[in-house]
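Every protein chain of the complex appears in place save one, which is left out.
Letters A, B and C mark the chains in the order given here, with residues in each chain numbered from 1 onward.
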Amino acid sequence: MKNSIDILKLGLTLGLVCLIAGFALSATYSITKDKITEQQRKALVQAQKEIFPDATEFKKIEISETKVGSATLKELYECLNENENILGYIATASTPGYGGNIIFVLGVNSDFSVKGVKVTEQTETPGLGANIAKSQFLEQFNGKTLNDEFVVKKDVKPVTSATISSRSITNGIKEILNFTSKNVKEASK
Amino acid sequence: MSLMQIIIFSSGIMLGLGIVFGIGLGYFAKIFRVQENPLIDEILEILPGANCGACGFSGCRSLAEGITSGKASIETCRVGGEETVKNLAKLLGVGTDNISYEKYIAIPLCKGGKSLAMKNATVKGVKTCKIANNLKLSEKICTYGCLGYGDCVLVCPFNAIKMNDEGLPEIDPSLCTGCGLCVKECPREVIEIFSYKEKVLAICKNSEKGSAVRNACRVGCITCYVCEKKCPKNAIKMVNNLPVIDIEKCDLCGICINVCPTKTLSLIKALSAKENGKK
Amino acid sequence: MRNLINIFKNGIIKENPVLIIMLGLCSILAVSTSVVNALGMTLAFSFVLIGSELTISLIRKSIPKTLRVPIFIVVIGSFTTIMSLLLQAFLPDLNKALGIFIPLVVVNCIIIGRVEAFASKRSVIESLFDALGMSLGYGIVIVSIGAIREILGNGTILGYQVFGPNYNPALFFILPPGAFLVIGIEIAIINKILAKPKKVKQEG
Partner (left out) sequence: MSELQSLMNIFISAAFAQNFVFIRFLALCSFVGMTTSMENAIGMGGAVTFVTVMASILSYVVYQFILVPLHLEYLQTIVFILTIAVFVQLVEIYLKKAVPSLYKAMGIYLPLIATNCMILAVALLNVTENYNLLEATVFSFGASIGYVLALVILAGIRERLKYVQIPSILKGYPIIFFIAAFIAVAFMGLQGIAR
């Protein structure tokens, strides 16, 4: 009997320590909770503002996270200007890159040509693959439409010595552009 | 998910996990308890922990188990020195008076350094005593003497051995505990363990005779029997061409040392107590 | 007081956690791609180390033997999570740069080592000084490696161009193998520095 009390004592001491830890953690979490979500949204809102400077409102289209070929679409927004007509769409998506997943934001005009691309997160090789996040590389996509081939070295100039990263981002943009235009066409029908 | 809910749920989950794990650990510790004599850890604390194996056990932990089960007496560990034996005696409440504690050290039996031993080759590439001995790759003509590549230096857990510029190992008696690891390591068994009292020793292992030794080394023992004849106490006997000095008979008069033509014999002085403390 | 200063000094050179005892290498090599990251990591590391050492030495008397490891882990884990929450809220870009290595501070071998070897046996003040010494020792090493790797790796220091615009950086140092090389060199230098006085002592 004696040592079953000991075991209970052990359980209670560890339980007590964990309780205090849990309490402290939840207190900090509740303080920082909204600040964190706000930080996460800030990166997205900032990217959206850059692509559609004159859009005033970004309406989230209810669409679950879908796998589009090798890329995955995370969120889709409609961009409206002050008098409520649609300027275009913003899609956040991720595509597997050389070092890990590349997260990017694709702006699509209402005529389904590329308005702008921003890479928000990537773990490509620093100095080589990482240059796909730079605007010189991404600006070449602006204005491209579905009938462009999106093939590296043909109509897309790759980042030197980072063909895999350039090919994966080009591929990702093509598939998401394709998906957004198809999906929006059905919605507007 | 209001703040209150978060706090309650997190604390609740952590409390639940803590209790489950705490009881789990306690229960496991109880049913799977291994009856181990706590004395073993205490003894392990006192032992030097060099795991050198000089006591014949595979390491300090098995020696500790040996001592608790009575298989080994407390002065089995020579390496620990007096201090270990005293602490063990105190721990186990055993008297130390009947234990005569004697210090042992390792002494290299070769004087054939770079300048004294004749060479017939120069060796390039890998330099370890084991390889040199197995492949008969040695610069010196003498095949009994020290190869000088320092395997013993690496193995000594108390780093008591240093190679002098003659290329021979020098063992610091205050650091050496006589654990014998260097004896096992040396492929030519140049190093041997002796009790640490003042004595005369023949610092040579070359068991050949006369000219075979003379053109291999200037300080090798050429078996001329002078020391055996001249010793007033006839304490010296030639055993396979090397003089062995009987410690009881020898009164350290030093005649044999002066009379030896090749200066192979030398007097091993014991550090006086004062010097020993300096270590 | 003398002894406290000794404990503090001890953490920096004699028992520098990284270069001498060879602990905490995971975070050092991975994060030291730039000085800013290195400073951020030192900040996070010291917060958790000081917090854990103090708490553990406070409650060291009442820790049952079987629960030693879990309680250490819970204390260190909670400080790490608090730190990571604060970073996410107030320093988001540092959090993104350090990435997975923020939660990994909880298994950082230095913290577990110091807590078990030092804090669970010594008084609160001594643990505080030990934590400060160790964090400074850790910080010096990671910032120095970060500086070397940033200057050679992409030609900037704290973001400013060092060798002018047309310097094409030796990318090797930003990539993993460079990190191994730099820490190898650093240990060799420390061995050289520390070895010299020892020799002098023996002859003297």
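Methods note: a contact is a pair of C-beta atoms (placed from the backbone, for glycine too) under 8 Å apart; a residue touches a chain by one contact, two chains touch by 3 or more.
Computed from a predicted structure; not experimentally measured.
Visitor: From the touch rule at the top of the page, work out which displayed chains the omitted chain touches.
Guide: Computed over the complete complex, the missing chain touches A, B, C.
Visitor: Of C:Ile7, C:Leu29 or C:Ala119, which residue touches the hidden chain?
Guide: The one listed residue touching the chain not shown is C:Leu29.
Visitor: So that we can see where the missing chain sits, which residues of chain C does it touch?
Guide: Residues 22-26, 29-30, 69-70, 73-74, 77-78, 80-81, 84-85, 100, 103-104, 106-109, 112, 175-181, 183-185, 187-188, 191-192 of chain C touch the chain that is not shown.
Visitor: Can you name the residues of chain B that touch the chain not displayed here?
Guide: That gives, for chain B, the contact residues 1, 6, 9-10, 13-14, 17, 21, 24-25, 28-29, 32-34, 126-128, 131.
Visitor: Considering the whole complex, not just the chains shown, which residues of chain A touch the missing one?
Guide: Against the left-out chain, chain A lists 18, 21-22, 25, 29, 96-100, 125, 164, 168.
Rule of thumb we're sticking to: only the chains that are shown with their structure count from here on.
Visitor: What is the distance in Å between the mean C-alpha positions of chain B and chain C?
Guide: Between these chains, centre-to-centre, one finds 39 Å.
Visitor: Just how far, in Å, is the C-alpha centre of chain B from the one of chain A?
Guide: Centre separation, chain A to chain B: 66 Å.
Visitor: Quick one: chain A and chain C, Cα centre-to-centre, how many Å?
Guide: Going by mean C-alpha positions, chain A sits 33 Å from chain C.
Visitor: What are the residues of chain A that contact at least two other chains?
Guide: Chain A, residues with two or more chain partners: 9-10, 13-14, 17-18, 21, 25, 29.
Visitor: I need the residues of chain C touching at least two other chains; which ones are they?
Guide: Touching at least two other chains: 66-67, 70, 74.
Visitor: Write out the stretch or stretches of chain B touching chain A in their complex.
Guide: 3, 6-7, 9-23, 25-27, 30
Visitor: In their shared complex, at which residues does chain C touch chain A?
Guide: Result: residues 33, 62, 64, 66-67, 70-71, 74-75, 77-78, 81-82, 85-86, 88-90, 92, 96, 153-154, 169, 171, 174-175 of chain C touch chain A.
Visitor: Give the list of chain B residues in touch with chain C in this complex.
Guide: 18, 21-22, 25-26, 29
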